[in-house]
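What follows is a short report on a single structure.
The complex is shown incomplete by one protein chain, all other protein chains being positioned as in the whole.
Coming up: chain A.
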Amino acid sequence: MPRDFSWIRPEPWGIHVVPADCWIDPARPVDRALITHGHADHARGGHGTTMATRETLAIMKLRYATDDGAVPVAYGETLTLPGAVSATWIPAGHVLGSAQILLEHAGERIVVTGDFKRRPDPTCAAFEVTPCDILVTEATFGLPVFRHPPAEREICKLLSVLAANPERCVLVGAYALGKAQRLIAELRQAGHHDVIWLHGAMEKMCRLYEEHGVNLGELGLVSDANKEQLRGSVVVAPPSALNDRWSRRLPDPVTAMASGWMRVRQRARQRMVELPLVISDHADWDELTQTVVDIDPSETWITHGREEAMLRWCQLNQRRARALALVGYEDEDD
């Protein structure tokens, strides 16, 4: 007998926790918001109360210059909300501060994953499997063609191109929050300790990561460097800067991009990328489906991404599932 979870309701602009009158990652200002992580499509400003991890709040403050009504929580900490609802923040492994939110009410458990991944990431806490009745999952890479290779292999590819082009630089497009810092940390783990040069838009976020204990090694700003210094080095910039006038100051850059989308050739071509690096902060197809198997919920809700294929997979595996069709979540910037 399927249970009636009338206390949580997906609306186009977010997930409404009815008895508490709270919203998870709402796309418009609300009185009480529970935020999974700091990416702009999930964390918007202007709420009365914003409940999120300390790191996520710091990120939001940096990006929106406001922390009105901020309620910081720690991983594993449970907040009691009105209407006898409790909420617990659990690491999601996506970016610094990212969390799944476990909601409990009347003996029923719902986990909203937000964006997540299962692979090791030196810049954030690892995803934890949390048993629940309803799993509300993302599906950004919810197509079986998406199988991300190990990040070390992609880093190795980057370093060999770098070594082969001592007169040039490798310009890597990476999302300013999360991907950029992970890329840098992965490079450090692979033994690359040269200065890594940043686009100005990356600087503050990198500093924030370091303040939260993520060591990124020696960083410099492209605007402080001359062309000679940049030869043979890695430069990290937001994807929008890759083919922009900004990149003209670089010494004949090899254009790279770190993203799960790079798995598909034409997507890389559309981005005018010469060196695609398949490094993603989202779960790939195998991780998504394995997560459903591991958690084994009685029902799976899919918030955004390629939900059709995930729905089909659930159907083939006799699992109840539905797509929520939430608006406003972007999946292009991973």
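By definition in this document, a contact is a pair of C-beta atoms (placed from the backbone, for glycine too) under 8 Å apart; a residue touches a chain by one contact, two chains touch by 3 or more; residues count from 1.
In the analysis below, contacts and distances are computed from a predicted model.
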| item | value |
| --- | --- |
| Protein name (UniProt record) of the chain left out of view, among "NAD(FAD)-dependent dehydrogenase", "ABC transporter ATP-binding protein", "Heme exporter protein D" or "DNA ligase (ATP)" | "DNA ligase (ATP)" |
| Residue in contact with the excluded chain [from A:Ala190, A:Leu219, A:Val264 or A:Leu324] | A:Val264 |
| Option from A:Ile24, A:Ala174, A:Leu250 or A:Leu275 whose C-beta touches the chain left out | A:Leu275 |
| Residue in contact with the excluded chain [from A:Ala65, A:Ala163 or A:Leu316] | A:Leu316 |
| Residue of A:His282, A:Arg306 or A:Arg319 in touch with the missing chain, whole complex considered | A:Arg306 |
| Where the unshown chain meets chain A, residue by residue | 143-147, 263-270, 272-276, 306, 308-309, 312-313, 316 |
